[in-house]
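Below is one structure, written out as C-alpha cells; the observations come after it.
Every protein chain except one is present and positioned as in the full complex.
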Amino acid sequence: MNFIDFPALHDSFGILTQSYIPWLMIVPGLLIGLAGGALPGISGTMILALMLPVTPYMDFFTAIVFLTSVFTGAGYGGAVPAILVNMPGSTAAVATTFDGFPMARSGKHNEALGLGLAASTIGTLISYLVLFVLINFVAKAVLKLGPVEMAVVAIWGISMIAMLRGGNVERGILAGVFGLLIGTIGISPIGRMRGTFGLPELIDGVAVVPAMIGILATAELFNLARSKYIIDNDAARIVSFPLILKGFRDVFGYWRTLSRGSLIGIFVGAIPGVGASVANLVSYAAARRSDPDPNSYGKGNPNGLVASEAANSSSEGGAMGTLLALGLPGGGGTAVLLAAFAMHNVTGGPRFIADHKDTVYAILISNMVQSLLLIVVGLLFIRMAVVIIKIQVRHLVPTVIVIAMAGSYAITGNLTGPITLAIFSVIGWVFARYDYAPAAAVVGLLLGRFVESQFVFSHQLSGGKLSFILERPIALIMIAIFLISLVYPWINARMRCRKTNEE
Amino acid sequence: MNLRNIMLATITSVLTFGSTVAVSQDAYPDHTIEMTGPYSAGGGTDRLARFTASALSDELGVPINVVNRPGGGLFTGTLYFFNQAPDGYNIMFTPPTPYMVNHIENMGAPYKIDDFIYVNAQEVAQSLLMVSETSELQTLEDIIAGLREPGKLSAGVIAGSGEHISLLLMMKTLGIPAENLRLVTFDGGGPTRTALAGAQIDFGMVAGQGSEVIFDQVRKIAVFADEINPDWPEAVPVNEALAQFDVEIPILDSSVRSMVVRREFKEQYPERYETFVAAYRRAVESPEFQQAAEDGKFGAVWNGPEVSQEIVERNFNLLLEHSAILE
Partner (left out) sequence: MKENFFTKLDRWGALLTALAIAAISIAYLTQSYLASSKLYNIIFLVPMVLIAVFLTVIIIGRSLKMVLKSSSADVTNNNPTPTSDGKNLVIAGLMGGFLVYAFSIRYVGFDVASAFYIAFSLWIQGERRIIVIVLMSVITAFAVTWLLIHGARVPAIATFL
C-alpha cells in the first residue's frame, strides 16, 4: 500500500485553490473556537453544534474548513483559563492546570501561555502530518482495538490517580476511588438507575464539567481571596509579549515530551469514544513517569504543561483520522463534524477515502494551515487574555465565579449544573484542605464510566476467562509498554545510583 | 456561492443565534417553534430531525429551533418536553420505541405512551444481523449451529435495544441457552459497528439504516422484518430462515423515528393541530425533500398519525411483553 497517493495530492491542490472563500473562514473559525474553548462550560462540541446551522449555506469544503477551524481553536482555548485561573475550559485541559497554574502563580504566566500555544499548534501539526502519511492504515489500526485493548487504555488513565496523590498516599488514592465511584452514578451498564437516590437530576450521572470546575477551580478561587493578585510578586506581574514569544520558542527545549505527547494524543484520539479528555491525562502520566524528577510535577514543571497541551491537540488529528477512515466519530466534536458531512451527503469510511482521496488530502492540508494560523491568532488572543493577571483578585473572583456558574447552567440546560458546581466546590475545598488530592478525584470522575464499561465489555467478550487476553497480541504489547514505563524510572534511578557509586 | 451570504449568515448566527421573529398575527404559528431532540447533536436521528425542521420551518413560515437535551437514555429530554406547554410551539423528534419502554417501566416516567401523538413515523429502522467480511459464518444457519456450542460465538448489540431483545428471543425460541453466547452489550451504535467492522465480535445486530459506513467491511446475513428490504437484498428475512426449524419470532423494529406532540395539543388547539399536520405532510411529501432524502439516505415516509400510532403501539407492546427476557 502506498503511503502518499501523489496524483490525488495533485488534485487536492485543485480543491484548495478553487476558491478563496474557504480560506477566509479559517480566522473567524479559530476565534470562535478559542473564545468558546476559553469559556468554562462551553465545550468545543457545544460550540460546533451551535455553528452547525450556519454550514448549509456553505459548500462542503468551506463548511468543513470552517468547522475544523472552530475545532482547532477550541483545542487550545481551554488552556487559557486553565493556566490563568486553574479553571479548565474543557475536560481536555484538566492536566494543563496541574503545572500551568503553578507556573502562572510564580510569575511565569506569559511563558506558560506561549508554551501551551506552541505545544498545542505543533501537536496539531504533527498529528495531521502523521495522518497525511498514514491515513491508509488508520482504519485497519483502529479496527484492531477491541474492548480488551480499551480496558488497557483505561488502566493507563487510572494510573494517573496514584501519581496525583500529593503528600499523602492513602488519602490521594481514596479521593481517586471516590471520583471513580461518583463517575459511575446514573444508568448502569445493564440499564438500571444506580446511586441516584431518587433524584431525577442524577439519571445521567453527576454533571462532569460543573463538578470538575468545582473541585479544581472554585475551591482555588476562594483561597485566592487571601491574596491581592493572582501573582503575589509585584515585579513578576507584567504583561510581556516578548516573554510570550520566548515561551513559544522554549517548546523546542521540551521536544521529547512534545513528540511523546503528540503520539499519545493521536493514538488515544483515534480510538472511537475516548478522545482528548483521556489523552491529556495519559500523556501527563507518561511524561511524569519517565522524568528523572517526577516530584517537580504539579509544582510548575513546563514538561507537564507541554505533555497535556500536545496530547489534547493532537488527539484532534487522531479523531479526524477515525472519522475519515471509518466514518465513525471518535468523540463529541467529530460527531458534529459527521453530521456536517451528512448534511452535504458525504459519509466517511474506506470507500470515501478510496474514491475521494483528493478531498481527504485537501481537508488534512487545510488543517495544517489552520494550525499555523492558530499561532498568529492564538498569540494575539493570549496577549489580550493575559491582562487578567493585572486585575485585583477581589474583582476577578466574583466575575470568574459567575461565568463558571453560567457555563455550568449552559452545559446542563437546567439548575443541575449550578447546584452541582456549588456542591463540588465545597467538596473540592475540603479535599484540598485535608490533603485528599482533588486532581485525583477529578481524574476518577472523568474516567469512571469509561473504565467500568470497558471492563464489563471485556468480561462479556471473554466469557469471564482471563486466558482470553493471551489471544490479544496488541493488548499484551500495550500491557508490556505500561509495565516497562512503570519500572523504567526505578531502573533508571538504580542505574544512576550505581554510576555515582562507581565514580 | 456568494461570499456575502455566508458572511451574513455567519454574523447573524454568531451574534444572535437565530433571534425570534415575532410578528403579531392571529394565526398559528406566529413565533419560533422549539423542537426538542432528547439525544446529543450529530447522531442519525439528530440529522433527520434537523433536515425535517428546516423543511417544516419553510412550510410553517416561522423558525424551528432544534434543541438537544441528551441524557438518561433519552429520558431527560423526553421528560423536559412532557413538561412544556402543549400549545404547538413545542414539538419533539424522537424514537419513542424502544426508549420509552424503559422510561415508563424502570425509570418512573410521569408520562404514558398515549400521552403523546405520534404525528408521523418518518423512518422505521430495521434490525440487521451482520458479520465481518472476513468471517467464516455465511448464513443464519451457520450462526445458529455456532450458538448451539457453549462459548463458541461472541456478538454485540446495544444494551436494552430491540436487537438485544430480538436476539435473546430468537435463541430462546430455538431452545438455546443464553449463556452459550458471549454477548457484549455496547452503549451505542458507533462502538457496536466499529467492533463488527473490526471483527472484534463474531456477529452483530444494529439498525441497518445508519450502518451504511460499514457495509464495505461486513456481510448482511438477516433482516428482522417481514419482507426483504430492497436496499439490502442479500439479507434474508429472519422468519424465512427460521422456517426450517419450525419456529417464528415476533418482528421488532429497531427504532421508530417519529415527530411527537403532546395529546393535549390536539385536544386544546384542534385548529392549530390540523395546521401543523397539514404543513408537516406538505413538507415531507415535497419533491425537494424527497430528493434530498434519497440523496442523503434518510427517511421521508408519510405514514400519518393513525398508522404511526399503530406502529409505535405494536412495537411498544412487543417490547413490554418480551423485555423480561433481558433479566
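Order of writing sets the chain letters: A and B. Residues in each chain are counted from 1.
We take it that contacts are C-beta pairs under 8 Å (C-beta built on N, C-alpha and C of every residue); 3 or more make two chains touch, one makes a residue touch a chain.
Bear in mind that the values here come from a model prediction, so they are computed numbers and not experimental data.
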Of A:L180, A:I244 or A:I271, the one touching the omitted chain in the full complex: A:L180
Given A:T218, A:T334, A:S371 or A:S462, the one touching the chain that is not displayed: A:T218
Missing-chain contacts mapped onto chain A: 42, 46, 50, 167, 170-171, 173-175, 177-178, 180-181, 184-185, 188-190, 192-195, 197, 218-219, 222-223, 225-226, 393-395, 397-399, 401-403, 405-406, 409-410, 413, 415, 418-419, 421-423, 425-426, 429-436, 451-452, 455-456, 459-460
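By our rule, only the chains that are shown with their structure count from here on.
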Distance between chain centroids, defined by C-alpha means - chain A, chain B (Å): 32
Contact set on chain B toward chain A in their complex: 1, 3, 5-6, 9-10, 13-14, 17-18, 40-43, 46-47, 50-51, 54, 67-73, 75-76, 79-80, 102, 106-107, 151, 154, 159-160, 182-188, 190-191, 193-195, 197-201, 212-214, 216-217, 295-296, 326
Residues on chain A engaged by chain B in the complex (per definition of touch): 19, 21, 24-25, 28, 32, 45, 49-54, 56-59, 62, 142-147, 186-187, 189-193, 200, 203-204, 272-273, 326-329, 332, 335-339, 342-343, 345, 347-351, 413-414, 453, 456-457, 460-463
